Structures are given as structure tokens and as C-alpha cells.
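Here the complex is missing one protein chain, while the rest keep their positions.
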Amino acid sequence: MITYVANRALQFALSLIVASVAVFALMSLLPGNAAQVALGTNATPEAVAALEAQYGLDQPPVLRYFDWMGGMLTGDFGTSYVTGAAITPVIVGSVQVTGILVIASIVLAILIAVPLGTFAALEQRNWIGVTISALSQIGIAVPNFLAAIILVMVFSLTLGWFPSQGWMAPVEGVGGFLVRLVLPVVSLALVQAAILTRYVRSAVLDVMREDYIRTARAKGLTRTKALFVHGLRNAAIPVVTVAGVQLATLLVGAVIIEQIFVIPGIGSELVRAVANRDLVAVQGIVMVLVLLVLVINLIVDVLYPIIDPRIRTAA
Amino acid sequence: MSQNPSPASSGETNPRNVVTADGIPAAASAEGTTAPGTTAPGTAAPEAAVRPSRRTGVDQRKRTLLRLNASMVIGAVLVILIFALALVSFLWTPYDPSAVDPVARLQSSSLEHPFGTDMFGRDTLTWVMYGARITLMVGIVAVGIALLIGTPIGVIAALFAQYPWGAWIGAVIMRANDILLAFPALLLAIIFAAVYQPGTGPAMVAVGIAAIPGFARVARSGTMQVLGSEYVRAARASNRRVPAIALFHVLPNIAGMVIVQASVAFAISILAEAGLSFLGLGTQAPVPSWGRMLQESQQFLSTHPGLALWPGLFIALAVLGFNLLGDGLRDRFDPKMEARGNG
Partner (left out) sequence: MKTPRFKMWVAAAAASSLFLTACSAGASDSGESAKKDSMTIAFTAEPANLDFTSTSGVAIPEALMENVYESLVRVDGDGEIQPALAKDWDISDDRKTYTFHLQDGVKFSDGSDLTSEDVKFSYERVQKDWKNALKSKMDIVDSIKTPDDLTVEIALKKPSNTWLFNLTSLVGAVFDTQGTGDLSNTAIGTGPYAIEKFTRGQSIDFAARDDYWGEKPKVKNVEFKYFKDAVSASNALKSGEIDVVSNLQAPELAGEFQSKDYQIISGTTNGEVVLSMNNAKGIFKDKKAREAVMYAVDRKAVLDTAWAGYGELIGSMVPPTDPYYEDLTGVWKYDPQKAKDLVSEAGIAGEKFTFTVPNLPYAKAISEIVSSQLEAVGLKADIKTQEFPAVWLDKTFTKHDFDMSVINHAEPRDILTVFSKDYYIGYDDSKIKKIAEKADTGTEEEYISGMKDIAKTITDDAASDFLFLFPNLVIAKSDVSGIPANRVSDAFRIADLSWN
């Protein structure tokens, strides 16, 4: 177990270094530059050159890379060219926003998918199971931004139950925070729930064929009871896996929903920074996103042996 | 862990194999088999997953085929419909897609314009037909990239893992693959759009690259299982060389899984293109694309909902079609389903 975790942690660190080089290299390919964007349609070449020098863009890339890495290790992502402000608080703030949004969506998706998927598996041969499967197929096929637009039209513009946009930090008011959270979270969760439902259904079906369930049933337990007593722990593995992947994907994937609902999340910050050619900010944000994905994967990896002792022995 | 001949290398026990395409869990890979890795920890005959299904009785297979038809047939019909739309658009469309007609703008469905017209008076049906081309092109290119790069990576990693001296190479390849996994499609697409300018090209390359790890994992775990099977052991015992084994035993046997993966990845890339176009990072004017149509119809949603309805509907149909096809194919290629059919 310990070697398993240590092994994963080492891989994690190596991945991070490789990823940071990749991010830095990608950034140096960006056409257009921050100095020009800041100075706009009236800039003279001399002014652009002067501002470039001030930003340190005239230094060799290797030096800039180590500068950047050094800063990040101390939690300092540098100062934005465009806003003149430190980037770290922007990243921290927007990661929190997206984090809340995404975690709430995944939790809601799990709350929907686990009962539905289990039900669909237990009832796989009758119309309920078929209906759930069909609905989940359709749910996957609808782009989440379409779902968001329809939700806004119905629940905000027509019924007036929820605001159509906006974000409020929980500290500014829990009521205002929650009421603004509902539509974006539901838009994200519906599609994820549809995906997850299929995994849960499939996992439960697999578990139901396992010998220990058959044994339990032979001992006189009902199918449902046998499943609840013995099977859910095993079905949890694909759920954790998929939920982990969904979490990682949604960190950036939520950007469309963030834009529709005017939510200041990390994806929106990234799009803004790219538009402004705010290189320092883009690098920082991409790096943090990559870091978060790696961390999520690490956590999922570490969770497996906890959920399923057999992996422990295998490792 | 019977399918895993060399448990020493660290990548092997990683059960996170469900990941496909751009890191979005393969929507449909849930159906039938829980994708290879998730059953890995289980003890129930994982080998069966790829073994040629000749052991099953003819009678039973017939029954399976009949039962499978539902998703496969619906999926295939939808996919053929989309392909037909695209192909017909090369020969004939009701109107010229770029022909504007300011007088006939924003019309609802009529005999002249079955799907109505857009803000420039262009025929929406024509645009839907042309849009099918872009949708298919994005899917084909993205899946092509992922398949052609990802599959060999997976096979090679698995082959190296067969030898004590090569295990580390296999592990390194899969580690690199995992790092790629940390760059989701949308992140890559945003950066690519900035580097190479927003457009269909960068969007589909980004989606394709992000889908590589999914193919590599499927190919690797499939290869592992094939290499572990008895008849390959027999082949190796009779001194057949590794490339020959790869070519004659591995590839034919993992083809089914890879096709399934391709079908699912196709569905995902359609959604990704739509999402990117919605952000303005996908297909650009004047090329007709469903994602762009959907994005531009937003301001007409309350007044002319038809403008959003048609591209939205066709996106959904295309995604549904490829997902169902993937399901159907999986059931077809994966004998575990047949086992379930018994139980």
C-alpha cells in the first residue's frame, strides 16, 4: 500500500515537471503580444518595444522558464501584464468558484445517477430499465450549453424561480449564493448524470453476475438486498473512476456554462487571459489546471486500494 | 490479475482505463462491458473480453445478434443518415449556402424553405446539409489522429512490457500518455485556437490529440489480454516473431475494441466541435457548421426557435447515432454480453 502510494506520488511529481515544460513551450508559440494589445490601435513600434522590455519579454526563454518555476514553487504566479495585479489571488479565487460549481455538479450527478443506474440494472428487462437507458442516451447527446439555455428560458425567464446569471460568493450571502448556483449546476449535472447512470448500471450488472451475489441469493437474500449488502462497494470503483474523470474534465469543460451564466471561474479567466495575450496569467492558469487534473487522478488512484483491497495486494 | 503477465510494472494495475477520447468518460463504453480496466480488479474471467467468440454456440450467437440489433440498427441508421446528408450536399442542395436574400430573412418552415431561413435569408436546410460535412470531417480527422497514434502506442507499450528489459519502456510510454491526459480537449483547443487562430483545423486536432490516451489504453489492455491468451502463447512457443504476432494476432483481435472506441470518440468530437463553436473557437464564417449555427441562433431563441432547433436536433442525432452504434458494436465484439444474455 505504501509503495503503491509512493510510486504514484513520484509519477505525479515527474508528470508535473514534464507538463510545466510543455505548457511553457506552448505559450511561446502564441502569436500577437501583450504589449501590443495593451497599447492598442494607436501604438508606435518604439512604445511596444519599450513595454516588451518592461514585461521582460526580451529575455531568453530558459531564463524566463526558471523564473516562472521558481515563482510558482513559492506560490507566486507573477504579475499580470494587463491588469498590473498579482495573478495568484485571481487563480485562487477562480479555482474556488469553479471548484464549487464542478463539485456540486458531480455530487448532484452522483445523487441522480446511483439510484437511477442501480434501478436500471435491477429492472433491465422491463420498460423502466429501458426508459432510463434511453433517457440517459438522450441526455448524453444534448450539448450542455443547449441544456443551460433551455433551463434559463424555462426556470428564469418564464417561471422566474432562479436568476438567469451571476455569481455570489457564499460569504456574501448563502441564500444568494445557492440560488445562483442552481441553474449552472443543474446544466452541468444533467449530462454528467446521464453518463454516470450508464456506468452505474453497467457496474451493477457486472456485480450481479459475481459469484458472491449468487451465493448470497442462494442463501435466501432478495436480489436487491444482496446487491446492497455485498455489491455496492464493488460498483463504487467505476463510479469513483468516472466521477474523477468528470471532475477533471469539467474544470475546463465548465467554461461554456461559466460564460452563459457570467460566472468568474477558472475557464473564463483562461479565455480572458488568452484574449488579452496575458502570457503570465495564461501560463499560470494552464499550469494550475494541469496540476488539478493530476491531483484528481492521484486521489482516484489512491482511493482504489481503499475501496478495493484486492488492488492493494496486486500492487 | 490473470491477464497481466508482468504485475511488476506500475502502470498495469491502474484501473483507470475507462477514460476515452478527450478524457470525458466514454459515454457509451459503460454499456455492456465496463471498459477493460474496471473489471481488472475483479476475478471474473477477464480473459474472455477479447477472446474470439468461436467457443459460443451458433444458436446462442443468433439470439445475441437479434437482441443487439436495437441499438446497433438505430445507431447505424442515424449515422447513415448523417453521412447521406453530407454526401448529398456535394451533389445537390436546395439553395446555394452563401446566397443571401435579405427579403426572405428569418422565415419559418415553408415549402420553399422546409427548415426556414436565417438572419441573412439563407436556407437552413441547405446549411444543415453542409453542416453535416464539417461534423463528419471533425469526427473523422479527430478520431483518425487519435486512432492512428493512440493504437500503436498502446500496442507497443504492451509488447515492450512482455520483456523484462522492455518493461520500463512500456511504463514510460504509458506515463507520457497519462501526462497527455492532464490536458483536456477544451484546454488544448483554447490554446491551439490562440496559437493557430480559431478554426475547424485546430479544433479537430486538439480534440484528436486529447483522445489519444483513450485509444492507447484500450489498445494496450486489449493487447495485454491477447498476449496472455493461450493461442498466442502457443504461437510464441513456436517461435513466431513479435511483429508477426502483433500483426496477425493482436491487431485483428483488438480491432473490435478500437472500433468501439472510435465510435464513442466520434460522438465526443461532435459535441466538442459544437462546444468550441459556441465559444467562437471552432468553425468560422463562412463555413456552415451546426455548432456555429447553434451559437448564432441564440439571439433568436425566443423569436425564431427553429433556427436553434435544427442544428441542435442534428447534433443530438449524430451523437446519439454514434453512441448507439458504439454500444451495438461493443455488444457484438464483446462476448461478455453473451454471457449476460444467459444469466
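Each chain carries a letter (A and B) given by its place in the written order, and its residues are counted from 1.
By our rule, contacts are C-beta pairs under 8 Å (C-beta built on N, C-alpha and C of every residue); 3 or more make two chains touch, one makes a residue touch a chain.
It should be emphasised that the depicted structure is a prediction, and the values quoted were computed from it without experimental measurement.
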item	value
Omitted chain's touching partners, listed by label	A, B
Chain not shown: contacting residue from A:G78, A:P264, A:G284 or A:P305	A:P264
On subunit A, residues whose C-beta touches the chain left out of the figure	31-33, 36-44, 47, 51, 82-85, 90, 107, 111, 152, 156-157, 160-167, 174-182, 228-229, 232-233, 259-262, 264, 268-269, 272, 275-277
Positions on subunit B where the hidden chain makes contact	98-100, 102, 105, 119-121, 193-194, 197-199, 280, 284-286, 298-303
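By our rule, only the chains that are shown with their structure count from here on.
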item	value
Touch list for subunit B against partner subunit A, complex	1, 7, 10, 13-16, 18-19, 22-25, 27-28, 30-34, 38-39, 41-44, 175-176, 178-179, 181-184, 186-187, 190-191, 193-195, 267, 271, 274-275, 278-279, 294, 298, 301-302, 308, 312, 315-317, 319-320, 323-324, 339-340, 343
Residues of subunit A that touch subunit B when the two form their complex	7-8, 11, 14-15, 18-19, 22, 26, 29-31, 137-138, 140-146, 149, 153, 157, 194-195, 198-199, 201-203, 205-206, 209-211, 234, 237-238, 241-242, 244-246, 248-249, 251-253, 255-256, 259, 267, 270-271, 274, 282, 286, 289-290, 293-294, 297, 300-301, 304, 308, 310-311, 314-315
